[in-house]
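A single protein chain has been removed from this complex, and every other one stays in its place.
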Amino acid sequence: MKNTHGFGGFVGFVRFGGFGGFVGFVVLAAGCHRAVAPPPSDPMLDAIRAEERTAGLSYAEGQGRQLFGQYCSTCHGDEGKGDGQNASNLNPAPPDFTTSKTMKDAAYVRRVIAEGSAAVGRSPLSPPWGKSLRAQEIEYLVAYCHALASKKS
Amino acid sequence: MREPQIAPPKLNVTFAVLGIAFLAIFSWVFFHEEGAEWRSAQSRFRQIEVRVKNPHQLAQAAEVGGLRQIWLPELNRVDRCTTCHLGIDDPAFVNAPAPFTTHPGTWLTTHPPERFGCTTCHDGQGEATDVEHAAHRPTELFDRPMRPLETIEANCGTCHRSLDPPEAPRLAEGRRLIVASGCVSCHDIPGFEGMTFSGPALDSIGNKIRPAWLGGWLHDPKSYLPNSKMADFRLTPNEIASLQAFLLSLRAQLPLDSTGVRWNRANTDAGRALFGELRCVTCHAIEGRGGTMGPELTRIGDKVKRDWLFSFLKDPHRAQPATAMLQYRLTDDQLRDLTAFLLEEYRTGDAGPEPPPAPADPLAIAAGRETFIRRGCASCHHLAGIPDSGHLGPSLAGVADRDPEQLTYGAPGVRRTIENYLFLKLEKPDALVQPSLMPTFHFTPIQAADIALALTGLRKTELPASYVITHDPPPAYTPAGPFGELATRYRCMSCHSVNGSGGTLSTVPFDRIGSQLQRDYIATYLMNPGAVRVSVEARMPVFHMLKDEAQTIATYFDSVFRDAAIDTYDTQFSPADERRGGELYAQFGCAGCHQLNTKGGYVGPDLTDTGRRLKPGWIAAWLASPEKYKPGTLQPDYGLSAADVRALTAYLSGLGRATRTTPVTKPGGPVSR
Partner (left out) sequence: MMESRPTIRQRIRTEFGRVTKSVMRIGWPQTDKDRAAVMISSIFLHIHPARVSKHALKPSYTLGLGLISAILFGILTLTGLALMLYYVPYPAEAYRSMKDLQFVVTFGVILRNMHRWSAHAMVAVVFFHMCRVFWTGSYKTPREFNWVIGVVLFLLTLLLSFTGYLLPWDQLAFWAITVGTNIAAYAPVVGDQIKFLLLGGHVIGPTTLLRFYVMHCVLLPLAVVMLVSLHIWRVRKDGLSGAIRVDTPVAEKGGAFPASTKTYGLMALTRRPSASVDARDPNDEVFAWPHLLYRELLVTVAVIVALHTVSLLFMAPLESIADPTRTPNPAKAPWYFLGLQELVSHSAFIGGVLVPGLIVLALVALPYLDRGTQGSGRWFAPERRVANTIYTAVVIVAVILTIIGTFFRGPNWGWVWPW
């Protein structure tokens, strides 16, 4: 049963408002009784939240992690520590994001991802992704990089 | 004389009281109207606007006042959210408190509000102008309260009907599971029309299966294979016994060509070597590691009979015409060794000698046949004489519009929403409605949630065609002629695709392969496929293909799968181009990912032999726009100028030219025979 009604409770009274006070009183009691029931559970939402809690990441960061795994982790490592399987072939080696201060600078990170590390005066080994990834995907990556740098280890 | 005819003083007091009450209530009505939430929100917004904007911006800012709404007649929606969410499209409010903060991400760019509104994605009551009625939280007031971000992807599915909607991984995973779990076999699901899910044909299962294994499998498939595609049908012991009798009686004649095989001379070491060389793990997992296209082989020795396995390996297509498994070109001795190795290596214990077929009880067989039909086994398994059970389960069209109040939830205290119903149903199909024919899939909670989320997008709502993004399944590609025969034998289309039709395991579709690869390279490669990219684990099987066959395929590719746009590239490069290309190669840091003369990274393919491998036109096309040819590729689009592309192409197509006659060897590739 659904009611557009300002005060939680007087369900019957609202619908049959003109009916009579004595009837309303009965329902008032019922309404007050109902108001103290615990909020219903949302098992499906709980399942997703439990999953995201394991990762300890927000929605955007979780999306970023997936993209990171696809595009970045080969060099930067799964956890952004600069220990990807290809890292040993690179000179200079990829930095450890978890201790990097610049990783928290969203504008800087966005620029490096979109235009490549050469664009900020570093080596050209980190390529530009601005033409391959959608802007939203880069935002997710920026969010995940921020999460990596903020992680307490 | 009578008393003067005036009203008694008592009535005057009443009049005064009522008059005051009247005035009070009337001012209350005005106060009620004037004190609307949105008005105070707008005045708070003005205060914040002064703080976050400089005078120039303020002068440019539009005056905020009154109700604001986005009217979408096509979608039959009116969204008044922007009455309070005033900074939603203004980056200046990025740090402003709710409800004035800027919309995160670039969503408003890809989904402009004037076309999509707010509630199209977020749900909630867009017509409302106060917090409570807008249904920001689950409420009794409105059927579709705003979605929390965790489940918002369900609404992406309303418009994005393809299997893999962009930027909606939950939804994509849910849809993948719907296909992979075989939901489509029993349910009619909009958007999944024409998709099929099938288990192996069972016509000769009596010849294939060791009887001891079947009972355990029917009782609990996951006990044999943790990621089995077969669901748990919660069969009773009686049903299992009768099904067993029925299935074991199915002994359609197979060409069991193992009569002359001398098993006592089987060499399991040779079989082990063969197992590695053929790259079986590309499709079959061992101990959970490896491909998923074929069944996991960890305990194959417990399951199948020796003669059947030999026969199947020799010609998989006769036993299972629909299988994705290719037919290797192996000798009987090699097949014998491989069979012996598989059965010896991958089993839990000594299964003992295969027992002779038990005498069949006609009553049990009939009962098993009845169970087989009743539980819809034929929806997934082909069996001659028994028609496909079709969609045994209810249609899921518009399932999200079912009245959540009229569904059962199994437990008290569950919020009555369609999502929760679907979730609980997927987790424990028999807990809500008993008896339920739906099998238990033993989904993890997150899997059940993802499927429920994907199904929640299935609404009856008719969308204008301009909003719907469909992805029609491509027309099936079935090659003909000599190439067709080879493609069927080696099951090329299990992994490779043409025009979107075919497998997805390979990253190399055939569409323009004749314009991409040098003809000679194709022929050589087919004879002994190695790894082009070391970092990729799924590799092309070693078919033991004949030279003629390889030539046939290479010629066919070179003449049929061409792309004129690539072929017309001018390949007369100047030495200056080539020199400059070398400089660019260093400048862009290509060596970070690519090997060149044993120097460089492992991410992309080894470029040492590029000139021998790739056609120049393709190099240029690929460098100019890699995303166009392979969405999601790791090759970044550098946004190169045509001149830079030409220079790099000149440089790369010169690589390996001098070593044209030496055989191809690649680091990490399989040792040739």
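Per-chain numbering from 1; labels A and B assigned in written order.
We take it that a contact is a pair of C-beta atoms (placed from the backbone, for glycine too) under 8 Å apart; a residue touches a chain by one contact, two chains touch by 3 or more.
All values reported here derive from a predicted model rather than from experimental measurement.
Asks: Looking beyond the chains shown, say which of B:63, B:269, B:287 or B:403 touches the absent one.
Replies: Residue touching the chain left out of view: B:403.
Asks: Out of B:21, B:212, B:468 or B:576, which is the one that touches the chain we can't see?
Replies: Of the listed residues, the one touching the omitted chain is B:21.
Asks: Just the residue numbers, please: which parts of subunit B touch the chain that's not shown?
Replies: On the side of subunit B, residues 1, 5-7, 11, 14-15, 18-19, 21-22, 25-26, 28-29, 32-33, 67, 76, 78, 80, 127-130, 133, 142-143, 403, 405-406 touch the unshown chain.
Everything that follows uses one rule, which is that only the chains that are shown with their structure count from here on.
Asks: If you average the Cα atoms of subunit A and of subunit B to get two centres, how far apart are those centres in Å?
Replies: So the centroids are 21 Å from each other.
Asks: Write out the stretch or stretches of subunit A touching subunit B in their complex.
Replies: Touch residues, subunit A against subunit B: 2-5, 8, 38, 40-45, 47-52, 59-60, 63, 66, 70-71, 74-75, 85-86, 89-90, 116, 118, 123-132, 134-137, 139-140.
Asks: Would you tell me which residues of subunit B are touching subunit A in their complex?
Replies: 104-107, 109-110, 133, 138, 140-141, 143, 148-151, 166-167, 169-170, 413-417, 419-420, 422-424, 427, 445-446, 448-449, 452-453, 535, 587-589, 591-593, 600-603, 626-627, 632-634, 636-639
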